[in-house]
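Removed: one protein chain of the complex. Kept in place: all other protein chains.
Now for subunit A:
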Amino acid sequence: MSTQEYKDRQFLAVIGDEDSVTGLLLAGIGHVTAAPDSQKNFLVVDNKTDNAAIEAAFERFTNERKDIGIILINQHIADRIRHVVDSYVKAFPTVLEIPSKDHPYDPEKDSVLRRVRRLFGE
């Protein structure tokens, strides 16, 4: 892994429900790239958003964009595309499952925590 590969990664990305995204944007992580093909680094998901769109966004943040270091995704949304999240094993960018207001955090579902538990044989 070259140094260059993650030196450029300076943004966070969010896939979440409206409240989570709003809060995180308020913290100042929102970024929209320059005009010609302006891309947002956040995606608001509600009940009407279909899974294909979430998958596409996840795919875009993980593979296509080279400037994203951390991807925050609400756990209940990660559940909707669980197979994609679970099969994602790369170190960069890091995928982090975060709790949302309406859905309490469940450590059992987290793909990384499950690996932790498996390693310790719990």
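The working rule: contacts are C-beta pairs under 8 Å (C-beta built on N, C-alpha and C of every residue); 3 or more make two chains touch, one makes a residue touch a chain; residues count from 1.
Everything that follows uses one rule, which is that contacts and distances are computed from a predicted model.
S.K.: Assign the chain not included in the display its UniProt protein name, restricting the answer to "Proteasome subunit alpha type", "Ras-related protein Rab-7a", "V-type proton ATPase subunit D" or "Ribosomal RNA-processing protein 40".
M.R.: The correct option from "Proteasome subunit alpha type", "Ras-related protein Rab-7a", "V-type proton ATPase subunit D" or "Ribosomal RNA-processing protein 40" is "V-type proton ATPase subunit D", the UniProt name of the unshown chain.
S.K.: I need the residue numbers on subunit A that touch the omitted chain, in ascending order.
M.R.: 1, 3, 6-7, 9-12, 18-32, 40-42, 44, 69-70, 72, 89-92, 94, 96, 98-101, 104-105, 107, 110, 112-113, 115-116, 119-120
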